[in-house]
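Report on one structure; see the data block that follows.
Of the protein chains in this complex, all but one are displayed in their positions.
Should a chain be cited, it is by its letter among A and B, assigned in written order, with residues numbered from 1 in that chain.
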Amino acid sequence: MIEPHVYQAIAAVVGPDFISDDPMVRQTYSKDGAFPGIMKRYKQDPSAIPDLVVLPASTEEVQGVVRIANRYGLKVIPISTGANMVSLCIPSEPGTISLDLKRMDKILEINEDTMTATIQPYVSFARIQAETMKRGLWNGGTPLAPGSCGLLSNIINSGTWQSSLAYGVGLRSIANLTLVLPNGDILKTGSATIPACGNFWCQGPGPDLKGIFEFCNHGGMAVIVEATMKLHPWAGGEWPQETVYNRPPLPANHRIYYVEYPDIEPMNEAMYEIAHSGIGTHLNGASNGWVTGMTQQTEELAEKRWHEGFFPRHMIYVINAGISSTRQLDHEENVLRDIVKETGGKFRDDLNEEMATWHGDAFRDGCGSRFQRRGSFSSIKLGCGHIDNHREFYERSQDIVMRHSHYMFDEETPWVYIFERGYYALFEDDTVFDQSDYEEASSARDMNIDGFVRTPKQDLLDLGYYYMEPVLTIYSPRVGPNAKHWVTQIKNVFDPNDTMNPGKLVRLEQ
Amino acid sequence: MSDSILEELAAIVGKDNASDDPLVLDKYSRDQSFVPQTRPNYVVTPGTVAEVQEIVRLANKLLMPVVPYSSGTDFHGGAVPSIGGILVNLQRLNKITYIDERNWHALIEAGVTYAQLQPELEKYGLRVAAPLTSPPSASVLVDYIERNPVVTAPDFVFGNELFSTYDMLMPTGELFTIGHPPTQKSRAMAPDGPAFDFYRLYMGSQGTFGIVTQMAIRLLPLPTAQKVIFIPAETVSQATHIIQRIERKELGLECFAFNSFDLAALVVDIPGEDDKLKKGTYVGNRGANPWTEEQVMQFESIRGNLPPWTIIVCLTGWARRADEKLAYQELDLKDVAVESGCELKNTVGAITGLSNIIKEEVILPGRMQKRFGYKGSCHGLMFHSSPDTVGLLEAAIYDVACKYNYPTSDIGGYLLPIERARTIYCEFDFHCNLDDAAESQAVKALYKEASEVVVDMGGFFDRPYGPWAEIMYSRSGTYAEYLKKLKNKSDPNNIMNPGKLCF
Partner (left out) sequence: MIKELEEYRHWCWNCFRDSTCKHVFTWHLKNADYDDICPTLTRYKFDAYSSQGKMGDLARAMIEGEIEWSDKLLEVIYQDPLCGACDYNCGRITEMQPTRVIQAMRAKALKDGLNPPGGFKTFLDDLREYMNPFRKHDAERINWMKGLPASLADGISGTGTKTKTLLYVGCFPLRDPSAEKMAQDAATVLIKAGVDVGILGEKERCCGNPSLRMGDVDSFHAFAKENIKMFNDMGIEKLVTICPFCYSTFKRDYPEVGEKMNFEVVHILEFTDELITQGKLKLTKPVNLNVTYHDPCHLGRISDYGISGTGAFSGIYEPPRNILNSIPGITLTEMDRNRDDSWCCGAGSWLRDGYLELAQWTADKRIEEAESTGAEALVTYCPHCEENLGEAIQRNGNKMKMYDLLDLVLQGL
């Protein structure tokens, strides 16, 4: 319960219409599609329901709210759309304020000279793409999360997408940040630190504090109130509108290819060669399971085709962009055809119609999360390595499948990204599960814990991608001696009272 | 100062690798910048990471500063001690632990230089991305950790995220591996993690948070086909505009621009100094030997024939269809030239062999050392600018130069587009003879005033060496305050390179 005087103090900051302690309102910030949130609702855990929901409209209002929270020992969780795979925005203890940033939804500036966009935290992928593409720029893709999701919160947690081939993971896209610290201080990073300089340069001065708030910070030290994002040249012209349902046109100056492979190794080799050749903007290894779930128009059709193995078991898709000209497209196609021939692949142009949703989703994800027709979705294993580690990852994932009764959605082959022109790859095995079926959800959760917590103790190429406890402790010995110690130290600097999203990364002793 | 400290240091690194000899200390007390001369108390040259750890632990015990040093080639005082202490020369930590040909990575220690590494990489058809401004004797790792922009910086991937993981020796003596946790198979995935992007925090830190002992760097292939194209421009604004148009089309791998001063200096003959240039020792800790009169005349003659600015674009092909790639990119570049009203040339100023010089430079730079010899020392304003602002900043720098009666024709100019020219990295140089006190004083004052004007007009010194530290941190709101708090947590005794940045 929030004390009345604290409630009034916060109401004075944001206005009475933008604060609520009504149980019905609070209930709607207590669950998402991830295991911690789901399981807490099965237990009807009241500590996962915030005590207060507050909607600030400006940096000043955010400052006001966090200062009050800090002073009175309340906890704050910043939330934009709140869709993530580890219940980052669900409270973990009583006395929590959900700081809903929905009113901070402005695109403050799109700067065509520096190819940047400065945004507030609730700006979505869809909105930034709509505005930048018409200016010949784009943010580099959508991480197969609906375009309505918040750009900043996804990227700052390292959203990844097929175009990470060319543009790196989401983290590479952040230029500057403006943060409100729990004591109300404003901290800016990069060139934004100096008002005369503006928001164009992403590092420094000197040590780059932005790094602390990137990756797996989980909103655990500050509220980001503004961010400048990097943009890239967009060759696609005006975004083409969908005129035939579920068949969006491919944007201009792009070509898409699907290539089938008989097995993992030649597929890996093709991905290796494509990435290292420097061609393409998008590259992905996909499987029948994933493709049916994402692209097929109905669940009925998706299920049918999944079980009959309609799509290739091992398949890659490639998108090339003619950024400089059609000549580029022709050249890159020649290179691709050489590689496919050398690696024994088979072009599947016949699948273009069946997978037409990629024409839209590869750039502006609209339907990509359709696999959620079956329920919710969770990773059970994420691994980083080189493309050659694919087989190993696949076999280790199969071990997990064998140990559990629940199925793995992409049991045929993991979803495979190859990043930053081939410097590394990410393998992802996921499952979908019916949240309404407690047994099924529990079984899927067991697979998740197995994949993320139990197996990384072995020295594998596994990745605790979300770096939450206990994963951080597990990894500490590996990165030696004590990553958790350094993380805690930094948390002590910025958030000594453990105000911001406690318990998600490290918990401070009070 | 007690000799027992020297004994303790000698016990760690060996007698031959620890010194308090004044002649040795003098060598490390200065570089060619205006940073005040300050001797360290001791110079040690450890041979292993374990030795470095022991030194740091000892320094903590003694409350003595630790000044990391690898090649001392930043030329801006970054490796000059501020208040003495133990200077730790990492040049013996020069192991190339492995080169992963398949995955384009190498694991290198802090003392590995370009001169050492590049020939090894060539055996595998690979190269390391180097800053044009770094001599061959520069430490690769230090350049990368200090964010010295490399010549491939126009490319989003190949010029900007240059490494995967590194080991940070913390002020407590612990080793902390930054990046995706290494596995038995590889330590070369991505720099992110654990938990945060620690890697960014320790970049640009000039050794104030610890010592980076080894790093898994990313490599790229040597070109199998390459064509260098020169584009003359009348003004820096025109040059920037053309660069932007080229980069928005993502044409070429390397792209940069010199003004006539820097380009002439690049190609001027300096006989007798070839060995030093190749080794990267042309610029000593008191600068370079000034050019002879003959060399100056040659330089003037070359410069007189050059356009005010020259953009240089390297079209590069790798293993697959390299010639086809060059062919289409050249046609696309021609289209850009027509739209921009500029011309593509095979050389400028009738310089023969210029194309080959550039091809060599982008792989193993060294010739930009020569400019130091114009007067003996070279003081570069190194900042980032938005493309629109470059022209204004150049004009402002020139105004300040005029105020100090410094001839604008003697200002070197280098532009490097970063990430497809979302920003332009600029270096404008002033030159002076350090033995001429009056001239040095004037250039020093000019340098400082020009720096302030640049920042106040929107230029950003992201690496705050020398006078830039005070200029930047006094304007950067709460940034310095939080840097200090972090520093205080991890280095409570403030032993790591105190006096640098805002510490």
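Keep this in mind: a contact is a pair of C-beta atoms (placed from the backbone, for glycine too) under 8 Å apart; a residue touches a chain by one contact, two chains touch by 3 or more.
What you are looking at is a predicted structure, and each value in this text was computed from that prediction instead of being measured.
> Tell me the shown chains the invisible chain touches, ordered by label.
When the full complex is considered, the omitted chain touches A.
> Which one, A:Lys210, A:His276 or A:Arg364, makes contact with the chain that was left out?
Looking across A:Lys210, A:His276 or A:Arg364, the contact with the absent chain belongs to A:Arg364.
> Looking at A:Leu99, A:Met115, A:Ile128 or A:Cys384, which makes contact with the chain not pictured?
Of these options, the touching residue for the absent chain is A:Ile128.
> Spell out the interface residues on subunit A facing the chain that's missing from view.
Per the touch rule, subunit A residues meeting the hidden chain are 17-18, 20, 22-25, 27-33, 38, 41, 44, 53, 55, 81-83, 100, 102-103, 107, 123-131, 142, 145-149, 239, 241-242, 245-246, 248, 296-301, 360, 364-367, 369-370, 372-373, 375-377, 434-436.
One rule holds for everything that comes next: only the chains that are shown with their structure count from here on.
> Report the inter-chain centroid distance for subunit A and subunit B in whole angstrom, where each centroid is the mean of the CA atoms.
34
> Which subunit B residues qualify as touching subunit A in the complex?
These residues of subunit B touch subunit A: 102-105, 147, 156-158, 160-161, 164, 170, 174-178, 180-186, 188-190, 192-206, 208-209, 218, 221, 244, 248-251, 318-321, 324-325, 328-329, 331-332, 335, 384, 386-388, 419-420, 422-423, 455-464, 469, 472-473, 475-479, 482-483, 485-486, 489-490, 501-502.
> What residues of subunit A sit close enough to touch subunit B in their complex?
111, 113-116, 136, 158, 166-169, 171-172, 185-191, 193-198, 200-201, 203-217, 230-233, 276-278, 323-325, 327-328, 330-331, 334-335, 338-339, 384-386, 388-389, 419-424, 459-461, 463, 467, 472, 475-476, 478-483, 486-487, 489-490, 492-494, 505
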